[in-house]
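This part shows chain A:
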Amino acid sequence: MTPLIEVTALTHTVQGRQLLRDVHLTLRRGELLAVLGRNGAGKSTLLRHLTGELGRRGVTVLGGPAHRPGTELARHRAALPQHTPAPFAFSVLDTVLLGRIPHGPRDTLHDRDVARACLDRVGLRGAAGRDIQTLSGGEQQRVHLARTLAQLHGTPGDRVLLLDEPTASLDLAHQHATLRLARDLCGEGVGVLAVLHDLNLAAQYADRVLLLSDGEVLTCAPPETALTSEHIRAAYGHDVLVTRHPCLSCPLIVSAG
Partner candidate 1 sequence: MRPTHTTRAALTLSLLLAAPGAHAATVRGADGVSVSVTSPRRVVALNATTVELIYRLGKQGTIVGTDVTGTYPPNRIPSVGHWAQLPAEGIIALKPDLVIGTADNLAMPANQKVTQQLRAAGVKVLVLPASDTGGLDGVRTRLNMLADVYGVPGAAQALSRSFDTTLKAAQANRPKVTPRVLFLYAHGPGDASIYGTDGGANDLITLAGGRNVAPFRDTKPLTAEALVALNPDAIILLERGLDALGGIEGALKLPGVAQTNAGRQRRVYAVDNSIRWIGPRLPEFALKLARQWNADFR
Partner candidate 2 sequence: MERGLPLTRRGRAVRPGAALTLTVLTGLLVGAVVLAVGSGAVRISPAQVLSILLAPLGAGPLTPFDEQQAAVLWVIRLPRVLLGALVGAGLAVAGAALQGLFRNPLADPGLMGITSGAALAAALSVVLGLHALGTYSLPAAAFAGSLISTALVSLLAQDRGRVNVTTMLLAGIAINALCGAGTGLMTFLATDEQLRTITFWNLGSLGGATWPTVLSALPLILLGAFGLPLTARALNALTLGEHGAAHLGVPVTRVKWLIITLVALSVGAGVAVAGSIGFIGLVVPHLLRLLTGPNHATLLPASALLGATLLILADLLARTVAAPAEVPIGILTALLGAPFFLYLLRQTRRAESA
């Protein structure tokens, strides 16, 4: 089966600096791939290639270039940036409805139902009528997650969800709720690529972890194999202790000093 995303030998140089160097990755159907690395390791640049903001050869998303125009691709690939501006006082529901734009020339009753269902999935059903500018940063982020869900909703065939630090402004319970939601989507066949900063979240939820260090792929493997103290020291420059989680069958990473 062809992977949803295929990146081959991707190199990105800007003013002499190599932000990415010979990066290979694949994203398969129903898989949650976590991209980790310290600040400046190239995670955002990589993500921007996958969303099509940067158009380089060697990046194939759903069978074609990442930056090809059109609503067809928009129905199959959704991206959640770290920050989304809110210059106007759109309602929460109208914001989620923006995700339905690729699905038709106007918003139908069905679109509104989909939007409400997606809000429900992120736990914000009651906020549908509220002004998005009045929500906290974390709540706004969840609204935009609901929007990406609405964008992918109902599309037949392969779907990809790209998340850029989706848990950054969320509290503990919501961090886990979000990743559980991501896993549910994987269960529905969606390929999810998430840039994360929390090693333990990656360890708990990801199928595979891609560790970036200075623009290069250090390792790309399941958490048990990828998240070793050597790899983490190389990638983050910090000593950690990797043990087994007492209740869940995944690695547990704690600081060693």
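Note that a contact is a pair of C-beta atoms (placed from the backbone, for glycine too) under 8 Å apart; a residue touches a chain by one contact, two chains touch by 3 or more; residues count from 1.
Behind the choice of candidates: all candidates are chains of the complex that A comes from, given by their letters.
Remember, it's a predicted structure, so these values are computed and weren't measured experimentally.
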Self-check item: Among 1 or 2, touch partner of chain A in the complex
Solution: 2
Practice problem: Note which residues of chain A are touching candidate 2 in the complex, please. | Solution: 51-53, 69-75, 77-79, 81, 84-91, 94, 98-99, 101-102, 105-106, 129-131, 133-134, 151
